[in-house]
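With one protein chain held back, the other chains of the complex are shown just where they sit.
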Amino acid sequence: MANIAFFGLGNMGAPMAINLIQAGHSVKVFDLFPEAIDKVVKAGGSTCSDPKEVARGADIVVSMLPAGLHVKALYIEDTAIIDVLSPECLVIDSSTIDAESAQYTAKCLAEKGIDFIDAPVSGGVAGATAGTLSFMVGGSDSAFDKAKPILEVMGKNIFHAGDVGAGQIAKVCNNMLLSVLMVGTSEALQLGIANGLEPAKLSEIMSKSSGSNWTLDVYNPCPDVMTGVPSSNNYEGGFMTNLMVKDLGLALDTAVKSNASTPMGALTRNLYSLHQKAGNGTKDFSSIFTAFSQKNR
Amino acid sequence: MANIAFFGLGNMGAPMAINLIQAGHSVKVFDLFPEAIDKVVKAGGSTCSDPKEVARGADIVVSMLPAGLHVKALYIEDTAIIDVLSPECLVIDSSTIDAESAQYTAKCLAEKGIDFIDAPVSGGVAGATAGTLSFMVGGSDSAFDKAKPILEVMGKNIFHAGDVGAGQIAKVCNNMLLSVLMVGTSEALQLGIANGLEPAKLSEIMSKSSGSNWTLDVYNPCPDVMTGVPSSNNYEGGFMTNLMVKDLGLALDTAVKSNASTPMGALTRNLYSLHQKAGNGTKDFSSIFTAFSQKNR
Amino acid sequence: MANIAFFGLGNMGAPMAINLIQAGHSVKVFDLFPEAIDKVVKAGGSTCSDPKEVARGADIVVSMLPAGLHVKALYIEDTAIIDVLSPECLVIDSSTIDAESAQYTAKCLAEKGIDFIDAPVSGGVAGATAGTLSFMVGGSDSAFDKAKPILEVMGKNIFHAGDVGAGQIAKVCNNMLLSVLMVGTSEALQLGIANGLEPAKLSEIMSKSSGSNWTLDVYNPCPDVMTGVPSSNNYEGGFMTNLMVKDLGLALDTAVKSNASTPMGALTRNLYSLHQKAGNGTKDFSSIFTAFSQKNR
Partner (left out) sequence: MANIAFFGLGNMGAPMAINLIQAGHSVKVFDLFPEAIDKVVKAGGSTCSDPKEVARGADIVVSMLPAGLHVKALYIEDTAIIDVLSPECLVIDSSTIDAESAQYTAKCLAEKGIDFIDAPVSGGVAGATAGTLSFMVGGSDSAFDKAKPILEVMGKNIFHAGDVGAGQIAKVCNNMLLSVLMVGTSEALQLGIANGLEPAKLSEIMSKSSGSNWTLDVYNPCPDVMTGVPSSNNYEGGFMTNLMVKDLGLALDTAVKSNASTPMGALTRNLYSLHQKAGNGTKDFSSIFTAFSQKNR
């Protein structure tokens, strides 16, 4: 069993840390919000008021933070736990951030001999709690191999996308594509509805045809076509519009920096940003379906 | 076994007619091109120089024509085979046309008591030859039931989408969504490639994640990720860009007429139209992938 | 002075007819709504319950109707005033309709020797009342020359765009471009505002630079930058979103039929259609500015 330091105990981080505890690891945790810490300590974790003391002696550090600047601050700049990490330590950053921040952090850590992988996740709070997340990993083969048993405690599908930063790129590509699937599926269903088709019937037909895709098949955005999805629960739960806007911002930044052309991803970023401005930021991202509804006319 | 009259023996129609012949039906055929007729006659069909005589006495009429005006001309206006069809006859129009033309034709035929279904297909020339097409059918329950055994000779999946015209609407929705999946998948793969990811690896990751969709999973647009798809055959075969532009034109017409909003479908129609203008009209529609390539810069 | 028959007395048609009356012409009018007729009769027009009698003996027929089907119905099909028009008569259709309907009507009239021009207008109710409309005319040189003095009673700028239908095409191109200017200007102003710029200052800078355009310079969509425009009057008056959606539908139909690529016009059609669905159909089209506002977040 490993000594694990865990930073960032939000909606995703807390259940991930608890899964590590329940697998028998010794887990020290830190967060800026004391209440967040309490919950994990109750589940068997330990803590300390000084983040450097949380990190000291760790075999593995896991972080789950909001943005690149927080990751750089934790490891290298402000908090600088790099000062107390041993060269044998492995750093697993599961935050969804820009690839450049991941690469910068990895490079600084490598100068002290510390391994780093970027390992952003998909699967949401439900997946974090159930331990069924998908991890998209960037890093060396040896770091990946070392991380794998730890990641398997928290997730089900562990993908090795390439070198450091590749995990972030893979996630950005996947989520940009996901947004395209969702908006395209919403449009197609609404076009059918506007012309008299039953959405459940049309969904079935397209799912068995070349229109088949994840959002249509298992996350249908039209209310009451499926059970157990946000669209059948007033678009509550799931993956918030606000988070999709954030991920699509990362996708566009990545596209601009690499001179890639992403007309569809750029359009979904703007449709979601307009959807957010219309007051739907905290609803599940499948609620874009309602923007196409004839009802309001 | 039925007496079937078959009109329109192009790349799709000819193998469909031959499958009906091989199933034991008595099939009389007609086309404006004599060579098209020859091939089907050699396979056991009969013909006649007068299209009305081809239609006379048929239990079932099947048509596979380019556009709504041809369908109206055949049944109602110029050729007007309505004059020789008996009230017991069932008309199956498998052309991909606008729903309004289908509804107009159905209405005229209904005045003589003749049943009509619109039954556009997907699956391409390969599916037509193998008898594995998908049919999206609009029409009454009784007409659908009557047509089903005939359609099953030519296809594998037979969907009943709703009343007359619903088959065309379902096809238009599906193909608009298909175009969105294809362009979105192409963008996402190219964004990954521009940032150093292996397309096969990225495809595998997204296929097992929420980016999963038909174009990524079974029709990958990146050369050499899959075998047996157009992208690995210089974008030959498959579904031509020209045909996708035609289908997306139908989708936009349908959206405008029904006041539906389809920003993504409108964008793919224009990206495919630009792709066509750049000289790619006869290539498979997955060749849109190449427009996003960094190579030409 | 001419004998003029005028069909269609809506918000635009009524003041146009009254201007003809006030210029001294003898004007007989018709509309499906009696109240619409009353107003123009009070201004000096005459009427008759039978539209054919309104048309009989006219030197000039002017029509201002909602769509192509109404124009075809009036002249050729249902009402068929073609039956009573003399070959010396000139028909001026000022409706905004599809070019095909204009060309069909012109062809039918030409068989009886009757001249036809399509002459859609811009300038709104204010321009119709003040007699300062712009006319975009399609038709022969001789028909244009014959129509010009009549059009000059109702308008200020009389453009000869080309043969029959060209007036409609010119209007569709202009209004599609107008929508692009408006949405682009709204975006640019909101981007500046989100980054701390004063909208009046930014408007002045761009108006004197390469961002200069009609919507920025004389119809600014940001409240309180200009006086006397809809944005400074709660987006009331002006050119309704509903009408812009209609014109953009015509533009897309025209693009699909002529295989033109219009990605920007297709996007504005959809943004305006979504804006309409969000409840802004009767507001001026510059209200699209509010969709980009940060306020609602």
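To keep things simple, chains are lettered A, B and C as they appear, and every chain counts its residues starting from 1.
Here, contacts are C-beta pairs under 8 Å (C-beta built on N, C-alpha and C of every residue); 3 or more make two chains touch, one makes a residue touch a chain.
What you are looking at is a predicted structure, and each value in this text was computed from that prediction instead of being measured.
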item	value
Candidates C:Val41, C:Leu65 or C:Ala255 - the one touching the absent chain	C:Ala255
Of C:Leu69, C:Cys108, C:Val153 or C:Met264, the residue in touch with the unshown chain	C:Met264
For chain C, residues in touch with the removed chain	99, 122, 134, 136, 157, 159-163, 165-166, 169-170, 172-178, 180-181, 183-185, 187-192, 194-198, 201-202, 204-206, 208-216, 219, 251, 254-255, 258-265, 267-268, 271, 291-292, 294, 297
Chain A residues touching the omitted chain (full complex)	245, 249, 252-253, 256, 259-263, 266-267, 269-271, 273-274, 276-277
Residue numbers in chain B that touch the chain omitted from display	267, 274, 276-279, 281, 291-294, 296-297
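Just so it is clear, only the chains that are shown with their structure count from here on.
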item	value
Residue-number overlap at the chain B/chain C interface, same or different (half cut)	same
Cα-centroid distance, chain B relative to chain C, in whole angstrom	39
Centre-of-Cα separation between chain C and chain A, whole angstrom	50
Multi-chain contact residues (two or more partners), chain C	267, 274, 276-277
